[in-house]
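Note that this complex is displayed minus one protein chain, with the remaining chains in position.
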Amino acid sequence: MAGIKKPKGEEFKKEDILQAVVIADSFDKKFIPVTNLKPRALLPLANIPLLEYTLKKANWLAPSSPVSITTVVSEDCLSVGDALRDISAKSLISNDFILVNGDTVANVKLKPIIEEHKARRLKDKQVMMTMLFKKAPPLHMIRQQQDDIILAVKSADSRLLRYDKPGNKKKFKLPLLRYDLMDTGISICSPHIPELFTDNFDYQTKDDFVKGILINEEIMSNKMYIHVLDNEYAARVSNISMYHAISKDILARWVFPIVPDGSIADVNSCRYSYGRHNIYLHKTVTLARYSCNNVKLDGAYIWDNVHIDNGCQLTFCLVDDDVHLMNNVKVQRRCVIAAKVVVGENQTLSPGCRLTAQPPSDDKINTTPDTDVVGEDGHGWVYLRHIDRDDEDVYDLEEEMCRMKIDSDEEDDDKETDSEMMFLEEVISTLQKAVMVKTDWDNVVLEVNSVKHAYGIQIKEVNQLLTKAVISLPLKSESSQESVDYLKQLTSECCKDNSAMQKVVVKVIHQLYEDDILSEDVILSWHGAQLDDEEVDAINIRKRV
Amino acid sequence: MWLRNGQMETIDIQIKDPIVRNKVDGLIEDLKHGNILGSYQLAKNTVEVLLHMISKEELANVKKLISVIREQGQRLMSAQPSETVVGNMVYRVLKIIRDECRAIDETAEEQSQESIQKSSTAPGDDVSNKDILSLKKLLLAEGDVDISDKSISSLKAPIIDAVNELLVELDTSQENISAQALEHIHSNEVIMTAGQSHTVEAFFKKAAKKRTFKVIVVECAPFYQGQKMATNLASAGINTTLITDSAVFAMMARVNKVIIGTHTVMANGGLKAINGCHAIALAAKYHSVPLVVCAPMYKLSPKYLCSCDQVAFNKFASPEDVMSFSEGEILSKAQIYNPIFDYVPPELVTLYIFNIGGNAPSYVYRLLSELYDTEDQEL
């Protein structure tokens, strides 16, 4: 499925042809099962295939001259690295080129940046790459956890010194760190880059490459630079939450003039009309005078030919082509329904459910649809996938804490016990409230964060205190029932797929018992309450207790 | 004339000449991406492309020529619907073609009598008899002049001449407007203006050669074109003050005249001007300060404003200029708009200065009927 499109801008100067490599495949499975039938670059965003956004941009560079596009199909490519190696083998690149992902949405005018890059290269032959970043501070809607990066940048000439994904590291002791940037997936590369990929077979992704270059900087003296976009917009549709975020940005016109009623529209006519409150209507759309079929759509993305019957409720989900939802179907958060699935009457899809119309290939016995999910008259299978949490919204408190460790690495080191205590109080009450009212975790995180800033707590302390708060939550509980709930929550949230955590939880529960925080009754009643639960993990924990 | 649409047979409207096609497509791309700046350039480019089309395309008859231009004009207009100038120019060229046809017609009919050929480009001239009689035409059930099967060969030269005259009109319009500057700007006057307009800038500079006066420039956030305007005026030696948008009302009391440029003059005499102009116009009304609008004729649009939310009336740019994208969180909670244009109703405008002279807003309809053919407006 690996395809590389390679538009060649013609005649920038006479001998200076501008080239761009558009990597059409994403080499990951973030949109599965939708991408089983349709490559990511062709998924519609605001009714326009993603690739179109990139290729339109190519037009800007050479406004009058038509751009010639060469399609390179590489059968055995499994990564960006492979693709570039292939390009190198075919020696298609002769000059500085733009490396873009096929799923990039941007309104950047690249010309000045390219010129900047060229000027740098003229001075120093070892300049390898200029990467484009967009400023997006932590907790920005468009910022994704798996894309978190920390950069060390030389402020004088914006040279990149260090590039790290914080997922695996915890402490940084470098000056001039930047944590407010987001990779846009656009970079301007020197013609040596494909060769470098060929030389180093272990480079799979651009991340590998960038890290490799920086580590070997001493030896090879290759240099990287970054360019931070100020007024322009650029982002990659790297997963479903980004799909949501970027769709919203397009509708809110951040990517102007790439808006549904603007330049991205069909050549022949501007088909969308723009109304107040960012409402876009296609010319052919007519609204019924009385539309009250009780269908409720909230943040739902619905593609072509979808049939939705009366009384359906859709919340933050993606519905592919030709899907049929029968009466009173409820689709909850983060559901993805791939093409041609039929969901029967009165079914409720649990959050995060992914449905496909093809039976799972490795499962030969199961050829009947998963009727417990799609209903008797439905058609579709639950797509089983490996545990791959990184593109999910943050649900796990544990994960959340890990994230917050790096939230503010530039804060000062002044401690105040008073504020710590107050912070603790505040966090506990917040958590308590959250447990009682069942608030969305996102909100809790937000609240905790704001409390953190309010009391000027250092990040290390936040971790300590937060853990403390979580542990001592039952301390404040008034009734034993609440404690039981708390235990349930703790085990089910933390221990499903993490054996290391299971051990910890056992210890925590034991400790709580020892300290007379939890009474024996409570533990027993919790134990009893969950007996009918088939979850092996839970039983494991219980046994250990 | 309303029966005509039904009778219209399908005609091949594709452009055959590859160079012309490239030009049209190039202009469409430029329009879409906003590569052409300024109404004057837009108007000029459009007319040039149309002129090219008229001279290069090999078409059998006038009817075909008109339908090709209509069709291509439609494409151009929908490429950037908020740029009315493109449409205006298409209508103007169509009107020229029709007029030339009629002129030929009349001369053919009344060979013995003196020629009544009319110059179609100079607006303000007396209009041909055939246009005037719309109500009379209805009464007499008079047929429309049939121009469909006229051969194009004899018409090509006069049409190209007339379109060239239109180009000359475009070129000279700014000059003609600024030539009237001394009639409107008197010594020691305080004049307010908003945003940046080349026409108004030239107007002020012309007046500054003979008179001394003060200009107050409104900066027009969030694009701050006013700042640029103020710099330009100040460097030309004009006493210039720059104020924020919010200070307009306070400053109005000491202003003698408001002179602004506009993006479009609507058919009812209203304005589609830079955002903030309505507020300025209301402030001027409150203090009874005359509001003068400098507009070249090519900005006169035959379109009416149906409602403020009308499709393609306004343009909403990226909210980046209002609030930075990196502001983060708040963006998901707040709606941010960044409209570019404002509608100013005709009753707030005192005077228009066109390149053919000053006119009241209520006179705009008259100019329209001279510039455009009603038949084309159903496009």
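A and B label the chains in the order they appear, each numbered from 1.
Just so we're on the same page, contacts are C-beta pairs under 8 Å (C-beta built on N, C-alpha and C of every residue); 3 or more make two chains touch, one makes a residue touch a chain.
Note that in this section contacts and distances are computed from a predicted model.
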* The complex's invisible chain, by UniProt name, from "Translation initiation factor eIF2B subunit alpha", "Histone-fold-containing protein", "Trafficking protein particle complex subunit" or "DNA-directed RNA polymerase III subunit RPC3" -> "Translation initiation factor eIF2B subunit alpha"
* To do: Report, in label order, the displayed chains that the undisplayed chain touches.
  => A, B
* Could you tell me which of B:I152, B:I185, B:A267 or B:L300 touches the chain that is not displayed? => B:A267
* For chain A, which residues lie in contact with the unshown chain of the complex? -> 286-289
* **chain B, residues in touch with the chain not shown (by the definition above)** => 2-3, 132-136, 138-141, 267-269, 304, 306-307, 309-310, 346, 362-366, 369, 374
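The working rule: only the chains that are shown with their structure count from here on.
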* Structure fact -> Per the C-alpha centroid definition, the whole-Å distance linking chain A and chain B comes out as 47
* Which residues, counting only chain A, touch chain B once they are in their complex? -> 59-60, 63-64, 107, 134-137, 139-141, 180, 231-233, 248, 252-257, 259, 261-263, 267-270, 273-278
* Could you please specify the touching residues of chain B with respect to chain A in the complex? => 26, 28-30, 32-35, 75, 78-79, 81, 309, 311-312, 316-321, 325-326, 328-329, 331-332, 335-336, 338
